[in-house]
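Before I ask anything, here is the structure I am working with.
Below, a portion of the complex is reproduced, with chain positions unchanged.
As written, the chains take the letters A and B, and residue 1 is the first residue of each chain.
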Amino acid sequence: MASKFLLLALLAITSSIALASDPSSLQDFCVADAKNSVLVNGLVCKDPKLAEANDFFFSGLHLAGNTSNAVGSRVTLVNVAQIAGLNTLGISIARIDYAPWGINPPHTHPRASEILTVLEGSLKVGFVTSNPENRLITKVLEKGDVFVFPVGLVHFQQNVGYGNAVAIAALSSQNPGVITIANAVFGSKPDISADILAKAFQVEKNTVYNIQSKF
Amino acid sequence: MASKFLLLALLAITSSIALASDPSSLQDFCVADAKNSVLVNGLVCKDPKLAEANDFFFSGLHLAGNTSNAVGSRVTLVNVAQIAGLNTLGISIARIDYAPWGINPPHTHPRASEILTVLEGSLKVGFVTSNPENRLITKVLEKGDVFVFPVGLVHFQQNVGYGNAVAIAALSSQNPGVITIANAVFGSKPDISADILAKAFQVEKNTVYNIQSKF
């Protein structure tokens, strides 16, 4: 249970993220007023006269995330939920920590492209094109290498070194969203019917039940 | 092999499709000139003076698709590849046929939201929200029912009746793209390493190899 929670949290944070284009700004900035009960596409703004430096600020991205979980990685998100000033600005970032051989499992960002920079370690990264090709484009990255994941495509990273790895990922939305494939498909609440997944993945229903029990 | 090909074709066509917002038009229309060697975001246009009714036309959506394949469904796409006049217009459609208990397997559209209408039969449909909730929102649809799949989210349909089912899906892009989860994750060319998928889905490597052999 705890590990499931950790995994979900981990995935929620996501790692490398691909993103799209948010609508343009109509004023200098629109600092999110997260406590307002009115909900819109994005977030409503606080009075611009009350905006202050802390609304554009986040602290702590130098701290390593805890990778003691099933996938051996941790994503620390810095999007509009962490920095209210990102509202309407179309960008966000994240730090990803990887234990040795840890992975950031296959996932998509429905609203953003992603550009990932390796700060430490070696990462095997890849993304898969859409139908009908499903071509895997993959590369091993070293410290200082940069790689791009186009918006909406399935992508992943794996630490292929013997030490920890760290990356910074920037994404083209204030709220890119993360869909971790395994969690969305085998860990939804409630479950997707096993007969659907058995046919989709061409496995026995028992295999589906088994995977579903892990998420 | 043949079934794999059929499945890929089927999935490539996709079924119900969710889509996003294409850039706005800058002229009345920009009929795609698919034979031009210059490639751009979208497609270059033919001379507007040479545009004719057939550039905005497609025939044959009343014909049932062949559902004799592993998933028991067939998607007939009508996007900018079929109607050149859709270029720059931000919309496309598709017909989906389902054999009894056939499924349109879990997939995403990276560039479009989708609105699906049931013409015949009964369909169980659903989509899953992004992390950390992964909530499944699902419903059984009958003839004349309409359902919406938001852009980029994983969704599926299953024929839950004893006869064939047919649906029309409209998508908010001239080229929504389809990522069939099983094909992208377990059927990419080349394969994603089994150790990555084993850890991502928390299964044995042999289970991964087994699923990969089907795609």
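Following the convention adopted for this analysis, a contact is a pair of C-beta atoms (placed from the backbone, for glycine too) under 8 Å apart; a residue touches a chain by one contact, two chains touch by 3 or more.
These numbers were taken from a predicted model, which means no experiment stands behind them.
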Whole-complex copies, counting every chain including the 2 in place: 6
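Here, only the chains that are shown with their structure count from here on.
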Mean-CA-position distance for chain B and chain A (Å): 23
Touch list for chain B against partner chain A, complex: 8-9, 11-14, 20, 70-72, 101, 103, 105-106, 108-111, 124, 126, 128, 130-136, 138, 151-154, 156, 158, 177-193, 195-197, 199-203, 207, 210-211, 214-215
